[in-house]
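Here is chain A:
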Amino acid sequence: MTMNTAAAAATVSSQPYLSVNNIEVIYDHVILVLKGVSLQVPQGKIVALLGANGAGKSTTLKTISTLLRGERGDVTKGEVQFKGERVDQLTPNELVKRGLSQVMEGRHCFGHLTIEDNLLTGAYTRTLSRPQLKEALDKVYHYFPRLKERRASQAGYTSGGEQQMCAIGRALMAKPSMILLDEPSMGIAPQIVEEIFGIVKDLNQKENVSFLLAEQNTSVALRYADFGYILENGRVVMEGAATDLASNEDVKEFYLGVSGAGRKSFRDMKFYRRRKRWLA
Partner candidate 1 sequence: DQFIALPSYRVGPYAAGGSGFYGGVIDYFNLVNMNGGVNGVKISWEECETEYNPSRGVECYERLKTKNGGATMVEPLSTGIAYGILDRLPQDKIPMTMLGYGRSDAANGKVFPYVFPLITSYWNQAAGMIKYLGDKSGGMDKLKGKKIVHLYHDSAFGKEPLPVLEALSKQYGFDLIKIAVPPPGSEQQSQWLQIRQANPDYVILWGWGVMNSVAIKTAQRNGFPREKMLGVWWAGSEEDTVPAGDAAKGYSAMTFNTPGNYPVMEEIHKKLYDAGKGNLADRNRVGSVYHMRGVTAAILWVEAMRTAQEKFGKGKPVTGEQLRWGLEHLNVDEAREKAIGAYGMLPVVKTSCEDHEGSGAVKVQQWDGKKWNAITPNWVVGDKALTRKLLEESSNAYAAEKKITPACAK
Partner candidate 2 sequence: MQMNEIEAHLGAHAGRRTGPVILDLKNISLSFGGVRALTDISFNVKEHEIRAIIGPNGAGKSSMLNVINGVYRPQQGEIIYRGEHRKNMDCYAAAKSGIARTFQNIALFKGMTVLDNIMTGRNLKMKSNFLLQALYWGPARREEIEHRIKAEEIIDFLEIQAIRKTPVGRLPYGLQKRVELGRALAAEPEILLLDEPMAGMNVEEKQDMCRFILDVNDQFGTTIVLIEHDMGVVMDISDRVVVLDYGKKIGDGTPDEVRTNQDVINAYLGVEH
């Protein structure tokens, strides 16, 4: 497992497509989770949002897609712009119509609907004729053949990975120009992870779709992303081109699990106490 250094060195030259400016988020009126997060996604780029558990990645994505309201979270400061327009007051529906879709963490399939119906709801905002709909479905099935096999099963009875695929496929059905992906690789078999990221790259290059992805699988994420942000405790602690991050010593050590001596076996970890330098 060597780092893919072939990933293009990204330069953030183009106008930000999505920009998040200094947002602050509080849950339940008392739990301050984001403490001034700013980030940009240029058009046609893939941006990775990295960070430990509880850093606030999901919260950031939910803030952008305005799904926070349903979780009793409040944005107390800052704003979000998409295609030059302020979007923090829009409804999710309006956002999807403008081309911004989200794949939520933890799958969130419609359990009682079949896989196929789940996918079809994804196309809700588009007015498609029957053949067009079929085409869109076929495209998703092409990406995820496993879904085709299980198309008639209720999503609630499919395996974790199948649900994850379903959630991603569902977002693709909306034909978005920008996708917020929250941990797409979670619970997915490794070769499918590669496939999913392949799809991401594909969409990005062929259809110019931009991505903001929250990922724990740092190595894969940085391999495919152009740019990355690292979030810790509700703050951005590091940002830079993906290749730069991938070669950063700290990132290597804490997010990629490789230290100077190359990759450490997981078996070693038990004798291994670490500390993040920037938190010290």
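Inclusion criterion for the candidates: all candidates are chains of the complex that A comes from, given by their letters.
Following the convention adopted for this analysis, contacts are C-beta pairs under 8 Å (C-beta built on N, C-alpha and C of every residue); 3 or more make two chains touch, one makes a residue touch a chain; residues count from 1.
None of the values given here were measured: they were computed from a predicted structure.
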Candidate from 1 or 2 that touches chain A, complex-wide: 2
Residue numbers on chain A that touch candidate 2, as the complex places them: 1, 27, 31, 50-55, 58, 105-107, 146, 150, 153, 157-162, 164-165, 183, 186-194, 216-219, 254-257, 263-270, 272, 274
